[in-house]
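One structure below.
Removed from the display is one protein chain of the complex; every other protein chain stays in position.
Now for subunit A:
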Amino acid sequence: MSHIEILRAGVLTTCQDAGRPGWGHLAVPPSGAADRPSWRLANQLAGNPTGACALETTLNGCTVKAHRNVTVVVGGAPCAVTVDGRPESWGQPVKLKAGSVLDAGSAEVGVRSYLAFSGGLHPKSSLGSHSTCLLSGLGPAPLQDGDTIPLGPSPAHPPLPTQWPAPWAGIGDEIVMKLHLGPRLEWFRPAAVAELTRGVWTVSEHSNRIGLRLEGPTLKRADPGAELPSEGIAAGALQVPPNGQPILFGADHPTTGGYPVIGVVGPEAQAAAAQARPGTRIRFVPIPMPHWSRRS
């Protein structure tokens, strides 16, 4: 059976595809690649159909050995790429011969690199997805040194030509995100919106695929004693626990929660958040609640 072998799993390397959306009513997080655009592009460059399963690394990359000839694209967070010790291209299709070893080094900027293999990866699936979910434990466990993962049949589409550019917007030390206010804006003091407009938060070290913990100005509730009955959490939700330090939820977010969500960021900001290292500054541009929610 043709497969790849993980020689060095790094801090955290997981299998990720499009995840398992649509099961929120059964407490199943959506999961899937945290930086969707980078994952999608890496798959396209490898000639894979949309939705193929790839490796997602965290900060310090990973090392894999190919057990058959396979094309691989390393995308997402830029990093040094070597094959059998020789430098190779990041962001372009690289041909690996059976027995070759590819190393994706530490991320130079950002957090998560994606390794897309032609044919895609086929680890165990649950509820139709190969994605590892850190919160629920669904899908394959995070990878360990020595693990092997089956490869799918080579795709019908050949990999794109190597001169194809692989743009990556990248992120700097500061990310500015549009924050769509609501659903629970009214749970906060009126000053909270001003605070959101002016404030700068820093990504804490206690951040992962479940969410980014942000440190900065405290978002104060109107009634600190009030309890919110558990309610569904949207993708990209900015939830505010009692200490007032917000959590920006990521791909493996809980499906329900009992702390108010002050605003929600869209897919673009969710992808940027997935590449935000600890220490990255985050600012918000609050988008007012739509007119239909303001009557009454």
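We adopt the following convention: a residue touches a chain if its C-beta (ideal position, glycine included) is under 8 Å from a C-beta of that chain, and two chains touch if they have at least 3 such contacts; residues count from 1.
The criterion applied here is as follows: contacts and distances are computed from a predicted model.
*Asks:* Leaving aside the chains on screen, match the unshown one to its UniProt name from "NADH-quinone oxidoreductase subunit D", "Sulfite reductase [NADPH] flavoprotein alpha-component", "Carboxyltransferase domain-containing protein" or "ABC transporter permease".
*Replies:* "Carboxyltransferase domain-containing protein"
*Asks:* Would you indicate which residue among A:5, A:215 or A:231 is in contact with the undisplayed chain?
*Replies:* Of the listed residues, the one touching the omitted chain is A:231.
*Asks:* Spell out, residue by residue, where the missing chain touches subunit A.
*Replies:* So the residues of subunit A touching the missing chain come out as 21-28, 30, 126-127, 136-138, 180-184, 229-237, 254-257, 261, 264-266, 289-290, 292-293, 296.
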